[in-house]
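What you see is the complex with one protein chain gone and the rest in place.
For subunit A:
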Amino acid sequence: MGNKQTTFTDEQLEAFQDCTFFTRKEILRLHSRYRELAPHLVPLDYTNNPDIRVPLALIVTMPELKENPFRDRIVETFSEDGQGNLSFNDFVDMFSALCETSPRELKTIYAFKIYDFNRDNFICKDDLQQTLTLLTKGELTEDEVLLVCDKALEEADLDGDSKLSFSDFQNMISKAPDFLSNFHIRI
């Protein structure tokens, strides 16, 4: 990148490559995508790690996230302040965790956090209901929702506390045939 303005130093790129599943080119692309979201906010030059956050409302307009019913949760999960404001680090982090090559364990952890709406580290019935409502756009009746939530809990809850802890969730997800193929976003 000698001829044009440098976005990252080589060390930064190396570090990013060490820390994510992306290649150099992809990181640069991510940066340009990030910058697209808020051109006036995000500088081209990232060599001195400016502390800039892009708000949730802008992030979820990305076509990759636009149609996702869980977009807000995804962004919130990956934002360091929990409000959905993403710094570039968070942004890279998000797509790294969701990319194709990231391992199942990592994805499971983040999936758990995403589905944990009230952030109490358990997926409780409320979380399930919210998930279901988002998934079906509220087309199911109250009773059906309750039934499905109960059933899901019954299936996956191993320790009988009528909420899903991480290990319950992990156990359930580890056997799911299409978790990996579905839980990824190509950037």
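We adopt the following convention: a residue touches a chain if its C-beta (ideal position, glycine included) is under 8 Å from a C-beta of that chain, and two chains touch if they have at least 3 such contacts; residues count from 1.
The rule is short, and it goes like this: contacts and distances are computed from a predicted model.
Asker: The complex lacks one chain in this depiction; which UniProt name from "cAMP regulated phosphoprotein 19", "AP-2 complex subunit sigma", "Transmembrane channel-like protein" or "Cullin family profile domain-containing protein" does that chain carry?
Answerer: For the chain not displayed, UniProt's protein name is "Transmembrane channel-like protein".
Asker: Please identify which residue in A:D45, A:D126 or A:D161 touches the non-displayed chain.
Answerer: A:D161
Asker: In the full complex, which bits of subunit A touch the chain not displayed? Write them out.
Answerer: Residues 14-15, 17-21, 23-26, 63-70, 76-77, 79-82, 89-90, 92-93, 96-98, 102-106, 109-111, 113, 115-116, 118-122, 128, 131-132, 135-137, 139-140, 144, 147-148, 151-152, 154-162, 165-186 of subunit A touch the chain absent from view.
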